[in-house]
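Complex shown without one protein chain; remaining protein chains in place.
Chain naming follows the written order as A and B, and within any one chain the residues start at number 1.
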Amino acid sequence: MITVPQPSDARTDPAADDPMGWRDSAGDEARTEWFERALDAVASVCLRLQLGLGATPEMRSVFEAAGPVLRRLGEFDVLAFLETDQDGLEFDIAAIDDPGETEAIRTEVDHHIEHGTFAWSLYENRSIVVRSSRRDRYIVLHVLATPSRVLGMFIGRLGEGKTFLPDAADKALSLVLTSCSNALESGILQRQLSQHNENLSKLVAERTEQLERSEKAAHAASKAKSEFLANMSHEIRTPINGITGMASLLALTPLDEEQHEQVGAIIRSADSLVSIIDDILDYSKVEAGMIELESIRFDLADSVEDVAELLAPRAAEKRVETAVLYDPFATRNIVGDPGRIRQVLTNLVANAVKFTEHGHVLIRVEAGRTADRVRIGVEDTGIGIDPDKLEHIFDKFAQADSSTTRRYGGTGLGLAISRRLARLMGGELWAESRPGAGSTFWLDLPTGHPVGHDRIGTRAGDDRRGPTMIVMSPRTIIRTRVLQVASLVGAHAEAVSTRSELLARLPARPHLAWVVADVGWRPDAMLDLPGQLEAGGLPPECELLALVPPGARDDGVRLKEHGFHHWLGRPVRERRLLSLIEGVPSHPERPPVESGTVGSARILVAEDDPTSRLVAREMLQHLGCEVETVENGHGVLAALKVQDFDLILMDCQMPGMDGYQTTETLRSAGWDRLPIMALTASAMPADRERALASGMNDHLAKPITMESLKAALARWLPAAEAEHGRRAEVASTPSPGDDLPTLDVMDLMARTGGSVEIVDVVTGLFMEDWPMLEAELRRGVDDADFQTLASVAHRLKGSAANIGAKRLARAARDAEARWVAGDGLQANVLLDTIVHRARELGALLRTTHWEDPDR
Amino acid sequence: MAQIAAEAARPGMTLTAPVLDRRGRLLIPEGCEISERHVRALRTWGIDHIEIEGPDGQVAEPLDLDPETVELATAEVDRRMGANDPEHPLIVALHAHAVRRGAERLHARTEAHR
Partner (left out) sequence: MSTHVVSRANELIEAASTVASPPLVYQRLMQVIADPRAGIADIGRVISEDQALTARVLKLVNSALFSLPWKVDTVTEAVRVVGISQIRDLATATSIISMFDDVPEDLVSPSSFWSHSLGCGVIARVLARHRGEDNPERFLVAGLLHDIGRLIMMMHAAEEIREALGEARRAGIDLTESERTHVGCDHALVGGKLLSKWNFPAALEEAVRYHHDPRRADRFPTETATVHVSDLMASALGWGSSGRITAPVLLPSAWDTLGVDPAVVPRMLDDAEQQWLAVVQLIEDDPGA
């Protein structure tokens, strides 16, 4: 603390004009000391004012810092700082060291303002000593000012008997007060600066808020658009439902061929309308950022082959070959959203098929530019696209030109959606083309994981000597594909283009194990090949495999009758070819099928649209159900009072009492076991969720078809299952999953839409795949390779569940759980259980007779 | 316009010229109606005179100087300015002021002679 000592004789000398007793010669030493201390104190307080008051000193803090020193310097008995007000017109006390004297000081200020001394001192940069209002004391006024502004006024009342400020004290006082003024001004400038900054940040905040508001508004608009589209889709789907429903009912009546053709056209047109609506809905979801991507590990080769297989029949109608070439160095297992990738690929391949009249559609999967990417090219030999239109085709509602729309149809949204999806997934979609020569659409994707550990090429390094094989096809893409797959098992494979070339090589290939023959589009022309080869010296143990056009099952059967040992549909699926080559038995025997109906269930239909109501009633009656119809929820409640039902088909949006409300009412009224199935026209997932949340059991999207209706009923009518008695046989030894059906027929029917054809195909495919899976599992157990085991078990679980093989799926799930964790205990037991369940299933499938209810 | 002593300022009067303090800082802007607070501020800041709207609200003419007088004054100031740069801002201001004051003094002297 700074103290300014007073000269020792200050109080004893009565001389009014010598308050400090400086004329007393005995005070010399004390006076020197006073100067030194005063100087110290002033210097120290000035320093403090400059440095020590923080960023924005104010009157009060400055006063607190300087007050004690000022008081001692001038021997004041009270002192105060006055501050100018907002507009700088008036002064008021901002700080005073003796609050009890506030009124007295205020009186002095008023007096000196009135007297003019205050104004006088405002313009003098020094102390002004004047008599107090009562003329008994002396007042010191000193302006607080910097060259740029007046900040306030210092006022001090000299102690009793003091009449003036000694020159030294006066100067020191000025020095301190000037420092005070500078500190105050810096505070003002700082505050102005921070005020400025504050205004600036306020402005920024306001602008940000405006932006957010407009963004919110935009978001709301986009949401409104989505809702609008959803409603539109409802409005459109309802009449389409009527069209397709009535048309399919019409198709059930006796019609001549031309009429049948016309009904088919009606249904196809309606279907394409629905797919257009789906496109628009999907696009609006992408636009609105409502797409949520999955991130799961899956086999890209499977997905690509699925898409190729799905669309190959359509291409085959134009004799356009669909093929897949999978670069052995490209990653197979990728982490991403298989559904969305499949959607993009389906769109690309479907486009390629649509615009290609001759030649092929080739899906090639290649390693990406960097190790963590993969790219898929969809190459066609179609009409191609002008270079200047290449980018344009990714715009929404755009096609290469408007005539394209007329000729090929479509919304023009597919590519826009695809590109957006690709980008959402961290990828890119672009096109290369030469008009007249074809186009290639490239989808570049991240693999979603570090690479290098999952290439399938590893098996080629096995010590096992692969079989010797020859592939015969005039088409490079098929020869290449077969050679590629063959190389995976270390086969000694060679390719020839023609039958004569093949025959020419036979003598030199005594150990030939396989001949793979592409039968092209005319399988009949190959019926004589087995005989010709036999005559040409084909080793007796050599297997003959025919590659038949997509979906040409009949051709396959006929070729087999003519000496081929095996047949596979094109495009060649890697796994199927491998399982054949690796010595696994091929096609299981297909039992003949018969048909059936759902049964005589009592169904209540609640639907406000009369056409939809009629369609539902007719379809259900056709399926053998008893049907009651009502128009809304109130009707449902009324109907339930007089009669019991096995199931309710309930439209969600009905006037009066809608489906959600009705279901909630029913559930809370005790009908908690009655299956209620929502009929929704909107394809928005939210509706399905809302339906389930309100207590409905399932959901059926309009337009309903006979198949979808049948499958849905099968899922929820216990009577149907009991009546048809297709419960699987019970396994002999009790083990986990014994309570489950070996094959859940209803589930399988539901999944396949009740189509016997599809049931046939999917179960067939599964059984084709199984031997390879089993081999992989055994290898995995032998090598204790849990990564492989877990992945195979996962795949098995999925494909078993897909065909309703509940027990097998359960066994696979249990095993997967252990193997994922690297748990090697009882690996053999788990494997045995899986094999047991699979054999159970195989036995059941072989003995099951499928019936087609439509025939 | 009328110039009045600051002591005569009353609430309700309207300023026809801004009130500046003795250092030239703006205290009360032109056109402002004088309030009680302003009256007190005039005393606080030691303002001598203010300019307010006359009773008729008219603005008084500035002192009417005849061109001859101004010309005389200008010639005299030009002579006094000697070799100073007539373009320099200070010289411009000083010249104008000197001419005005000189003309006013001449005018006053002529008036006195009449």
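Couple of notes before you dig in:
We adopt the following convention: a residue touches a chain if its C-beta (ideal position, glycine included) is under 8 Å from a C-beta of that chain, and two chains touch if they have at least 3 such contacts.
No experiment lies behind these values; they were computed from the predicted model shown.
Here the missing chain is touched by one residue of A:S44, A:S133, A:S174 or A:T611, and it is A:S174.
Although one chain is hidden here, its contacts on chain A can still be listed: residues 15, 17-19, 22-23, 31, 35, 115-117, 119-120, 123-130, 138, 145-147, 163-164, 166-168, 170, 174. By the touch definition given at the top, chain B reaches the unshown chain through residues 23-24, 46, 76-77, 79-85, 88-98, 100-102.
In this section, only the chains that are shown with their structure count from here on.
A straight line joining the Cα centres of chain A and chain B is 78 Å long.
Within the complex formed with chain A, the chain B residues making contact are 21-23, 25, 27-28, 37-38, 40-41, 43-47. Within the complex formed with chain B, the chain A residues making contact are 88-91, 113-114, 116, 118-120, 122-123, 149-150.
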